[in-house]
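As you look at this complex, bear in mind that one protein chain is not there, while each of the others sits in place.
Which chain is which? They are A, B, C, D and E, in the order written, and residues in each are numbered from 1.
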Amino acid sequence: MSRYPHPTLQDLPEDIRARILEVQEKSGFIPNVFLALARRPAEWRAFFAYHDALMVPESTGRSSSLSKGDREMIVTATSAANQCLYCVVAHGAILRIYEKKPLVADQVAVNHRKADISPRQRAMLDFALKVCQRSHEIEEADFAALHAHGFDDEDIWDIAAITAFFGLSNRMASFSDMMPNPEFYLLGRVPKQRNP
Amino acid sequence: MSRYPHPTLQDLPEDIRARILEVQEKSGFIPNVFLALARRPAEWRAFFAYHDALMVPESTGRSSSLSKGDREMIVTATSAANQCLYCVVAHGAILRIYEKKPLVADQVAVNHRKADISPRQRAMLDFALKVCQRSHEIEEADFAALHAHGFDDEDIWDIAAITAFFGLSNRMASFSDMMPNPEFYLLGRVPKQRNP
Amino acid sequence: MSRYPHPTLQDLPEDIRARILEVQEKSGFIPNVFLALARRPAEWRAFFAYHDALMVPESTGRSSSLSKGDREMIVTATSAANQCLYCVVAHGAILRIYEKKPLVADQVAVNHRKADISPRQRAMLDFALKVCQRSHEIEEADFAALHAHGFDDEDIWDIAAITAFFGLSNRMASFSDMMPNPEFYLLGRVPKQRNP
Amino acid sequence: MSRYPHPTLQDLPEDIRARILEVQEKSGFIPNVFLALARRPAEWRAFFAYHDALMVPESTGRSSSLSKGDREMIVTATSAANQCLYCVVAHGAILRIYEKKPLVADQVAVNHRKADISPRQRAMLDFALKVCQRSHEIEEADFAALHAHGFDDEDIWDIAAITAFFGLSNRMASFSDMMPNPEFYLLGRVPKQRNP
Amino acid sequence: MSRYPHPTLQDLPEDIRARILEVQEKSGFIPNVFLALARRPAEWRAFFAYHDALMVPESTGRSSSLSKGDREMIVTATSAANQCLYCVVAHGAILRIYEKKPLVADQVAVNHRKADISPRQRAMLDFALKVCQRSHEIEEADFAALHAHGFDDEDIWDIAAITAFFGLSNRMASFSDMMPNPEFYLLGRVPKQRNP
Partner (left out) sequence: MSRYPHPTLQDLPEDIRARILEVQEKSGFIPNVFLALARRPAEWRAFFAYHDALMVPESTGRSSSLSKGDREMIVTATSAANQCLYCVVAHGAILRIYEKKPLVADQVAVNHRKADISPRQRAMLDFALKVCQRSHEIEEADFAALHAHGFDDEDIWDIAAITAFFGLSNRMASFSDMMPNPEFYLLGRVPKQRNP
């Protein structure tokens, strides 16, 4: 499906193969992004290092006031604005799981204004979508709107950086026809034991 | 000027400080992006690893048919589309130097259709701007247009990935008010010995 | 949730109540659109008469070369373009059921260019989205593109009219905060016996 | 002119022919929309039932605080935003007649901000145009702006529903090349006896 | 109505007053643009000198293959794209008179694709609207499309320059609330003797 053929696991450098096997172990399948980008190991390593620094901040010894669900919500909303199928489906799944809300990903992807989320999350997504679509217009008032919901400047950096990073991811996925694994579509929609 | 204070060199991890000193040695000044991102070392490392993998492919043992000038031209054109002051000014400077054309950066930034560039570069920028602004609409015909100018699918990956990566960079710079160093504005416009 | 309170079933005119009970019998729940619009019986009757004329053409003694799945696919794609949560979720569910493809609704809603659909369906959606967003620019070439896929002018009327009608529906749902029933989100994603 | 041939009056079902003859009697000509849609009687009936429910609310036993002129003004402004020639010309004519203002239709169609209308009507059109173009962004503040001018939620439903219904009409007219009758262009611009 | 008060005729420089009286003599009224701009005589003189050079080329000893009707059609279409009430109404009137078509101005203003004009005029308006809205994208193919209809490069200069000049005029009229004289609305719609 993807325009660029995926490498086989055995042809990959050891560090990349190890991480991929670990993900497969945990998820039950290998998300396509891990294979699609692996054809260029240096880019793969940079991509996942960046990903982890933003999405798993504790892996870098940093804490963050954004929950795991908040982070995935940002990814889902901005990826929908960029019409990226891979990221909406894959991160929508993770969002459902983290937020324990089977409906929230579809809501956030179609129109975040109608989603069953907190006012704090609504403000977070308004900012993320502005960074996504009109980052050159961000100004003081945008920071003030987030401060009013208790976000500090480190949190705002997180929101902007996650948006910016997945804007990169969205463009890579769309241009190369990266397709979401079928497993993602159902994850988090039904109680876990019912998943294969 | 930047919203987020820059760390001081001595507070930085050794690897980051070493790279920054190397750049300073070579350029005569420290481009602000090196300091602005260094407040988060893990993100800094991922950013520059990604940067190098795309902009200095030989550093990863990969060759590319895109010249250094081609690469900077993509950055300048797409950063202008994103209205990112830092990247237009900084990468416009490098573009002028690599292409040895003092006028080309301004031309590409204002309207690439009027720039004094080759038809191959024009096609490259048309594609890059589509990835930048409407990546979800990329389709077979866009690849065909580049193939007609001799680009292969690896080159196209390069064009798309550079565009995607600097889309990330543009958003980080704009949201955080990262300002280009004054030195960049003049670089490549006058013969080198006339620069301070 | 909706801004406008739903009437109770017993307060509704007999014809409306009968239809609603029939739908409830068949679906296991009452889709909110039936109740949300029922507060104005004359509009309700016109809305569902129009709906049936377009979506159930055999009810008016007319046949159509568009399948039930084709029709719902048009609704899902154009409702996503209008960012209408109710219609994307409700009609996405029906689309999954009719097409027997658990993944197709999400694909069509996020980016129909990436969806696993036939070239004929792709052309159908291209036309529908143009009617949805730029109907004033429709011209002869747009008809020709559909003729090339075997659609005749009656089919094209169907595509345009379904798009136009659900454009109405999208605006009514969005302005009034009509929310999709939770049941819709999962319909057609899992084998039927697993649904409540 | 229209892409789809008009049926002849004698071929139409009795109820449709009767309504059309009544309109002809009253107007002196048959507005093309009545013939253009009549080729599909079920859609015709639903269309005019919906039309009457919104534009002639007293026909359904409902009163409304929107005047006839207000209603036609909404149609003219939103149809202009959709660049629908038929509806701008036909409903602009009716607007001139109801408002007894020969200039108002052109003003509202070109730029409602410059029209000689009341502040209440200006607010009404601002809302209608938002429903027309960005219904997914409607929120509480939009309702509040109308409440400040004395509109209640039933009036707002009227404004939104008229906008939504004529959005359907606009798309049908544009895609099918429905052309306004020449008579409409002059109606309401000159004292009545001077019309042919 | 206008934000900036009109000067009185007797306060105007002799050359300006003379021209205005001549126009009044010919038209039966003074179009507001003549008074609105006269508060700054130097700008007035430049504006009308430019106007005459483009709209009355024979006044400068130049002939043109664009008819008077063609010229006014360009003004009407592009002023509608800019939503300029003054120019659509005033130049729509002149267009009706020159083309001897009472309906053409409304058609061109609402959607030139539906207007009863020649294919040559359609191509002319397509080009004018591109100059109006996306002049930076004009390229060789746009010239070729006009050449195919018999326009030469001098004609194309005329089309572009008229579009550019009235883009100036549109912005001056809109920002300053310049209102069209009531007389314009009816001109060219009814046989001349019926005008007051």
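Just so it is clear, contacts are C-beta pairs under 8 Å (C-beta built on N, C-alpha and C of every residue); 3 or more make two chains touch, one makes a residue touch a chain.
As the structure is a prediction and not an experimental result, all values here were calculated from the model.
Looking at the complete complex, one finds that the omitted chain is in touch with A, B, D, E.
Only one of the listed residues, E:30, E:164 or E:190, touches the absent chain: E:164.
Contact with the omitted chain, checked across E:34, E:47, E:151 or E:184, is made by E:47. Listed here are the subunit D residues that touch the chain not shown: 111, 113-114. For subunit E, the residues in touch with the chain missing from this view are 3-4, 40-43, 45-47, 49-50, 52-54, 59-60, 62, 82-84, 131-132, 135-136, 138, 143, 153, 156-157, 160-161, 163-165, 167-172, 174-176.
Along subunit A, the points of touch with the absent chain fall at residues 136-137, 139.
One rule holds in what follows: only the chains that are shown with their structure count from here on.
Fewest steps needed to get from subunit C to subunit D, stepping only to touching chains, is 1.
The minimal number of chain-to-chain contact steps leading from subunit A to subunit D is 1. Seen from the Cα centre of subunit A, the chain whose own Cα centre is farthest off is E. Per-chain Cα centroids separate subunit D from subunit E by 30 Å. Counting partner chains per residue, subunit B shows two or more touched chains at residues 136. With chains as nodes and touching pairs as edges, the resulting graph is of another kind, matching none of line, ring, star or complete.
Pairs of chains that satisfy the touch definition comprise A-B, A-C, A-D, B-C, B-E, C-D, C-E, D-E.
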